[in-house]
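Okay, handing you the structure first.
Apart from one protein chain that is not included, each protein chain of the complex appears where it belongs.
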Amino acid sequence: MSEKLMVKGTEAIGESAIRAGCRHYFGYPITPQSELTEYMARRLPKIGGVFLQAESEVAVVNMLYGVSCVGKRVMTSTSSPGFSLMQEGISYMACAELPAVFVNVMRGGPGLGDIQPAQGDYFQATKGGGHGDYRMIVLAPSTLQEAVDLTYISFDIAEKYRNPVLILADGMIGQMMEPVEFPEFVDVEKLKEPDWILNGADGRDPRRITSFDIDPHNLEKIILHLMEKYRKAEENEKRWEDFMVDDAEYLFVAYGTMARILKTVVKLARKEGIKVGLIRPITLWPFPYERIEEMAERVGFILAVEMSTGQMVEDVRLAVKGKTEVLFYGRPGGVIPSPFEVLEVLKKYVKKVRV
Amino acid sequence: MSEKLMVKGTEAIGESAIRAGCRHYFGYPITPQSELTEYMARRLPKIGGVFLQAESEVAVVNMLYGVSCVGKRVMTSTSSPGFSLMQEGISYMACAELPAVFVNVMRGGPGLGDIQPAQGDYFQATKGGGHGDYRMIVLAPSTLQEAVDLTYISFDIAEKYRNPVLILADGMIGQMMEPVEFPEFVDVEKLKEPDWILNGADGRDPRRITSFDIDPHNLEKIILHLMEKYRKAEENEKRWEDFMVDDAEYLFVAYGTMARILKTVVKLARKEGIKVGLIRPITLWPFPYERIEEMAERVGFILAVEMSTGQMVEDVRLAVKGKTEVLFYGRPGGVIPSPFEVLEVLKKYVKKVRV
Amino acid sequence: MKTTVKGRGYIEIDQQRCKGCGLCINVCPHELIKFSTKFNSKGYHPAEFDDPEGLCPPCGFCYRVCPDTAITVFRIVG
Amino acid sequence: MKTTVKGRGYIEIDQQRCKGCGLCINVCPHELIKFSTKFNSKGYHPAEFDDPEGLCPPCGFCYRVCPDTAITVFRIVG
Amino acid sequence: MERSVIVAGFGGQGVMFLGQVLSLAAMFEGKHVTWLPSYGPEMRGGTANCTVVISDDEVASPVVDKPMDIIVMNIPSLLKFEKIVKEGGYIFMNTSVIDKETQRKDVEVVKVEANKIAEEIGSSKIANMVMLGVYVAKTKVVKPESVFEAIRKKSKKEFIDMNIEAVKKGLEFLRS
Amino acid sequence: MERSVIVAGFGGQGVMFLGQVLSLAAMFEGKHVTWLPSYGPEMRGGTANCTVVISDDEVASPVVDKPMDIIVMNIPSLLKFEKIVKEGGYIFMNTSVIDKETQRKDVEVVKVEANKIAEEIGSSKIANMVMLGVYVAKTKVVKPESVFEAIRKKSKKEFIDMNIEAVKKGLEFLRS
Amino acid sequence: MKNAEKLKTVVFLKRPESLTDKEFTYCPGCHHGIVHRLVAEVIDELKIRERTILVAPVGCSVFAYEFFNVDGTVAPHGRAPAVATGMKRARPDLVVFTYQGDGDLAAIGTSEIIHAANRGERITVIFINNAVYGMTGGQMAPTTLIGMKTTTSPYGRDEKRDGYPIHIPEMLKEFKGVAFLARTTVSDPVEVIRTKNAIKKAFLAQINDLGLGLVEVLSACPTGWGMDPVEATRWVKEVFSKEYKTGVFVDKVK
Partner (left out) sequence: MKNAEKLKTVVFLKRPESLTDKEFTYCPGCHHGIVHRLVAEVIDELKIRERTILVAPVGCSVFAYEFFNVDGTVAPHGRAPAVATGMKRARPDLVVFTYQGDGDLAAIGTSEIIHAANRGERITVIFINNAVYGMTGGQMAPTTLIGMKTTTSPYGRDEKRDGYPIHIPEMLKEFKGVAFLARTTVSDPVEVIRTKNAIKKAFLAQINDLGLGLVEVLSACPTGWGMDPVEATRWVKEVFSKEYKTGVFVDKVK
């Protein structure tokens, strides 16, 4: 770890990727992530990396496919509508087992929506916006330091599981500045080349990377192999943060920017004598079902709060299995709930329960 | 209703759409739905309709956007990878409140996958493959007669909610022939033009159809309006079939082709003394949660069966809320489980429970 | 300001619409437009018509290049 | 079939690879290829080389147009 | 009662048509029936096939792992499908094209020189209808009249008579 | 302790830079701090603004509905943000550009002829640093030394001295 | 002109009817505004306002449908020609035009404009080439000049890495479906009038059922270029239009 720097979220992610050994970035401008693309445009040529602005997001995802085939660390970032255009390609990459890191800096949607921070792409990220049986591993930072840290490990995770990884941020994380410390530079020369890449059939049989098998029984095997990997990811990769949950009588569940705001609410509420805690999923897929289920057995209710009309709350319900009441509060379209607003909601529900 | 005809699934859907007053079809070939595109290419020019093969699925969805703006009934069909490419456009249409009918004849995936019947696009269809807070209304036929009937009403539903509707079929429904009866022709001349369409600001203020509002508070209003519509759809549009559930001690849940196969399993099982029933969701969104919850209180377990690695089963779990055990059996990648295979699985679980 | 109207034309500049881009100033062949010293509500120094000698023909150049349709051109017919 | 090899060449046709498309037959300037009456395992009537007079130069035309790389062309050097 | 058959052969041999006529005949008799083709690039230069399931009850699965019968019109089809016929099932094979024997001992084999018979009527193109006649005669899944009606419905006018003629030859075949 | 300020003005007035220097100063003092800009097309020909939150504790929300302070550099910014300042908060306004009064009676208004002061040092471009000096002197959210250090870090070399000079003028402003 | 008011006057040139009252949200000196006005003038003159539909793009002109006094929508980025195709096929009696930037039309929407042109869709396309992505903050566009610095080509556009400035009319001119095709500027009053004439013909190509009409307007983006408006306008004339030659490429209208 080095000195603290005050940087923008998009740039924090970019610099962290570079330190993780990513030397290939393909992008297309879209607010509120364009600064990440711009950062890479400035930085990569200086360090012998490859930066290319593609003609579209559809081209971008396929360029990532190409780079990943030849075994290099590669990344892109985009925002909601652009991410929708990448879904076909992501489905292909997942099936072909190609690692890569995607960043979706979510904005208000659906449609062209607006450009303010939102969390309406949770379903798309976690349930598969593309076709077929696959998953992305989804990491959701709530501070810039965490954005740095998660970006740094995202490449390892992608390679470990040979699967696309998504950093799911929002316009707030993307645009704000905050002090961060960056990790050390990975020595790119020392990164091991995987043994499955396409680098020329020299002294070995040709290799084929594909997402295709005309025989359904073979395709089924491929998919079951993916599922086996996903099962392992579920075992090993679940991450979350507990915040003041030990004595909690009520529980918030929220991620990213929303969770950050809820920490204030937790403190405010406790000042008013309401013992509320927060579980903040850091991996949205795999989702920390078990931890939430444990908590469900001990709290009066769970209040999921999202900057959307309610998507993660379904995973909370799946976790809870009816063991406690699951409530929801959300503001879609780029409106950011204020701490006081959420506090009022909490108090209203607490009152109901206490009655 | 007219005489029975033996027709292919793709053509059954096409003819039914025409009878429902659809005179605009835009498509792009992809197995196993190309015959629907071909059917429309033959039929529409003969009846003064518009058929156009677009340059891509991305173009297709935007052509639908255009037709819908000017207030005409319009349809397309595609299969899994093609549907992924339409996600951005669908998100735009949902936000701009543009009705249209989409058909996804699912094949094995992810990626290029194969072309055999599968059900791996459930999440994409029901949770929103595109970005932001929106839904499609999703209808899943399990026989050709039902494909005809659901297609016929899908245009009304789309217009009633001003929202895209999806007919979610699979390669089997698309490719097979079966006897069907077609409904009467709607008189296209008599279809009422909606009052929100773009047809020239003649003697009135200009109209704007948009999915965009730079002010998040306005965008939030738009989204809350969508949610209000979705709430109404949840109230009014839930459809499902009960099959031998009255005395059921165990319950299957399955849709489409899979449900069709399970009917045989139900009969086979009952011959062996296992009282099992089937609930077949016909609308996948809105999903008949309440009906399944009711049943959950009365059965030993629920076995969800899908031609995927398990997607609808999450909705079943959400419905059940821990009230009974939810089990899953599935074959992904285009493999179609046989009745005997599923019967064995059922028997295995029944044995466990009875022990 | 005089009443001579040799050019037989004049223009009006909508001070609120104008964004002070200066394109009209740059293009006026008779140099009859200049920036105002005042700010408008958007915070710009809008363009002002200043034709004390009534030279404006009116050629309409300013209108044609104005990106904000802030200019209306009049012909004097009386 | 004779041993004269005026043309100083001959070809071999892989009967299993051949799909009986007839392109080689159509293109052979000496008409030395014809369809077999037999089916191969794919169910096609494959092409057969039939050069009783040893006319094949070999020009290689058949090889060049064969879409299934079923043809190998030999030169007689002995 | 539910009976399933896979009809397979080259693209040009009319196996899809055979299956469709059979299905239509069943429909006319008020039976439940499904017809399912093979599709996609496997057809490229290869064999085509379809599966017909006829039942008194709703047909659960148009896909059949183990058909009761197969009608095979060429060697690749025989090789592909002989393995999956149900024990005690039937293999109808067109011996005008197939000069091989099946490996299966536990099924009944019905050999028909269909092309030859068809040519006698006028064209080897209606070998498929000859096979259909034989099939119907042997299995009795549908009545001959229903088949004729189906042909009248599905055939181009100029071929109706010839097709019916071919089916009739097939119907008689077993008796001869 | 948590204090929030919105800095707003035209694109060219250096409001983003002001906010960043302030944030950096806070970081040097070991405080938690966030800086959040307005972004997107609203900037087209309009105003730019940023929000800085400085806190002893982790900053929950970089978005602030009701800031304690606003620093406004032009009329549109005053009109837009005067409505949301907290009761008892502060409005710092650059009266070189703003010839209007605020409607708010429940806040303290600090008027600075920042352009004029800046021009005295050399350029109206550093009016932003004058405002920063005034702001720091008034609120004491950070120490002047930290601001100087931040300027040394963020400025182009040739501007460091001038910027520090401007802040100093601002710091002195209230005393005069 | 205080005293002039006493004289009898007629309005010679004024804001066209086909614009709403709303003020443009463009930066000072942005040529989008000039082209908006020209399009509106043409619509006025052709008397088609009541049956014209605008398909706005994603780009700085995303708000265009608030400025034109006609029915309108916003297409997804790059897809306006597909949206317009749908509209026109379903309602051939309407006049449909798209208004697109160079990122929109020449990058993400390449396929849509090419195939609309190839099909000869009866639509009119106003194509604003300002060499950058204005809306998103001045990134490189496919039309950016070699060596030009943008936020994503901070060391100048490098032809080997980023390719060459793309010439849309030159690419489309052989397409039989195209009925009018021109490149113009609005960098001085004469060019403004030429542009207006071109736009008129691009509408007539549609109205007379001849095929697709497209006008590329080389436009200043002072903000994206980091120039003041006058400088930017001059740059269009002196530099920009050297790479992109103005002229009429196809004219089947008359």
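The chains carry the letters A, B, C, D, E, F and G, assigned in the order they are written, with residues numbered from 1 in each.
One rule holds for everything that comes next: contacts are C-beta pairs under 8 Å (C-beta built on N, C-alpha and C of every residue); 3 or more make two chains touch, one makes a residue touch a chain.
Here the structure is a predicted model, which means the values were calculated and not measured.
Participant: Out of G:Thr9, G:Thr25, G:Thr110 or G:Thr246, which touches the unshown chain?
Facilitator: That would be G:Thr110, which touches the missing chain.
Participant: Of the residues listed, B:Ser16, B:Thr31, B:Gln87 or B:Thr324, which one is in contact with the missing chain?
Facilitator: Per the contact definition at the top, the residue touching the missing chain is B:Thr31.
Participant: Please give every residue of chain B in contact with the chain that is not shown.
Facilitator: Where chain B meets the chain not shown: residues 27-31, 34, 37-38, 41-42, 45, 51-53, 55-57, 81, 112.
Participant: Take the complete complex as the reference. Which residues in chain G touch the chain that isn't displayed?
Facilitator: 107-108, 110-111, 114-115, 118-120, 142, 159-164, 166-167, 170-171, 174-177
Participant: For chain D, which residues reach the chain that was dropped from this view?
Facilitator: 1-3, 5, 9-10, 16-17, 19-23, 26-27, 44, 49, 51, 54, 58-61, 63-69, 71-78
As a convention for this text, only the chains that are shown with their structure count from here on.
Participant: Would you mind checking which chain's C-alpha centre is most distant from the centre of chain B?
Facilitator: C
Participant: Centroid from C-alpha atoms only, then distance chain A to chain F, rounded to Å. What do you get?
Facilitator: One centre to the other, that is 34 Å.
Participant: Report the inter-centroid distance (CA atoms only) between chain B and chain C in whole Å.
Facilitator: Centre separation, chain B to chain C: 61 Å.
Participant: How big is the gap, in whole Å, between where the Cα atoms of chain F centre and where those of chain G centre?
Facilitator: 40
Participant: Taking each residue of chain B in turn, which ones touch at least two of the other chains?
Facilitator: 58, 88, 92, 96, 115, 210-212, 214
Participant: Mind pulling the chain C residues that touch 2 or more other chains?
Facilitator: Chain C, residues with two or more chain partners: 19.
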